[in-house]
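One structure coming up, written as C-alpha cells, with questions to follow.
All protein chains but one are shown in place.
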Amino acid sequence: MNFRVLYFASLRDQAGCDAERVDSAAAEASVLYAELRARHGFSLAQDRLRVAINGDFALWDHPLSDGDEIVFLPPVSGG
Amino acid sequence: MNFRVLYFASLRDQAGCDAERVDSAAAEASVLYAELRARHGFSLAQDRLRVAINGDFALWDHPLSDGDEIVFLPPVSGG
Amino acid sequence: MSHFSLAERPIDVAGLARELASGAAGASVSFEGWVRDHNDGRAVSRLDYQAYAPLAQAEGERILAEVRARFAIVDARCAHRVGALAIGDLAVWVGVSAAHRGAAFDACRFIIDEVKRRVPIWKNEHYAEGESGWLHPDNTPVE
Partner (left out) sequence: MSHFSLAERPIDVAGLARELASGAAGASVSFEGWVRDHNDGRAVSRLDYQAYAPLAQAEGERILAEVRARFAIVDARCAHRVGALAIGDLAVWVGVSAAHRGAAFDACRFIIDEVKRRVPIWKNEHYAEGESGWLHPDNTPVE
C-alpha cells in the first residue's frame, strides 16, 4: 500500500522533510511507525506519540488502507 | 461635638442629602447611627452596615472626636 | 504608580493593558464586567454607581497590594467606573500578568471577588418599568 505521511516538530527535523510517500505492507499505524522510526532514527518512542489517520485521531491498531494520510503526533506544546 | 456625615446609596435617598453637619453628644459611631436612623427613618439596621471614620474603616465602638468625618456604609455592590 | 482607579469616563483598557505588558510575563488574564440588560428577572435600562471615593481608592489599592503578595504574578491593575452607565458599558476591568497562567487566573478572580466584597461602591439599577433600586453584593435588592 502507499501512504502519505506528514511530519511535525522533532519528527520533521529528524526525517528531514515535511511529508513523504511511503510504500509499506504495514496493516496498522504502530507497524508503520516502527518501520519509519528505524529508517529515520526517530528519538520518540511510540508511547510518546498519538496518531491521526485521514485528519482525525485514531487508535494505533486501526487498520490502514491504501492512500491513507497518516500523521504521528509528538507531544503538543501550543499556548 | 460636631460631625460631618456622608451618605451613600439607600441612606442617601432616605436622608435626602449627600452629606450633613450633625451636632451630637454621641461618643461612639453606633450611638450616632441610632440617632440618625431615628431622625431619617433609615431602613438598614446597624448590623447591615460598616462604618468609616476619617476615611478608613473603623469599629462601631471607636471613640468619636469633634470634627470627625463619619460614613455609614451600606452593603456594597460594585463590579 | 496607582494600581486601582475610579473612572468617571470610559475605562482606558488599552492603556491599562500596556502597563501590564512585560517580556517576563507569559500569561495575562483579564476580567470585564459589563452592564447587563437584566438582573434577577427584571429588565434593566441603565444604572448608576456611587463610590465613597477616598476609601474606595484606598481599599482598592490594598486589594492590589494583597494580590501581589499572595500570588506569583508580575503585575495587576483594576479600574471601576462611577456615575451613569448604559447597557453594555464596561463597569469594571481587572488585568493580571504573570509568568504562568495558573497564578494569573487565581489572582484575577481574587481581585474581582474582593473588589465586589470590600470596596465601597454601590450600584443603583434603573428598571425598564421605571423603578430603581440599590443592590446587595449578591445582586438582590436592598429592602
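Observations on the structure shown:
Labels A, B and C are assigned to the chains in the order they are written; within every chain, residues are numbered from 1.
Rule of thumb we're sticking to: a residue touches a chain if its C-beta (ideal position, glycine included) is under 8 Å from a C-beta of that chain, and two chains touch if they have at least 3 such contacts.
Please read these numbers as outputs of a predicted model, since none were measured by experiment.
Of the chains on view, those touched by the hidden chain across the whole complex are A, C. Screening C:7, C:27 or C:53 for touch with the missing chain picks out C:27.
For chain C, the list of residues touching the undisplayed chain reads 21, 23-38, 87-88, 99, 101, 104-105, 108-109, 112. Although one chain is hidden here, its contacts on chain A can still be listed: residues 6, 8-10, 12-13, 43-44, 52, 55-57, 71, 73-79.
Following the convention adopted for this analysis, only the chains that are shown with their structure count from here on.
For the pair chain A and chain B, the distance between C-alpha centroids works out to 73 Å. Centres computed as Cα averages put chain B at a distance of 26 Å from chain C.
Centre-to-centre, using mean CA coordinates, chain A is 49 Å away from chain C. Annotation for chain A: no residues touch two or more other chains.
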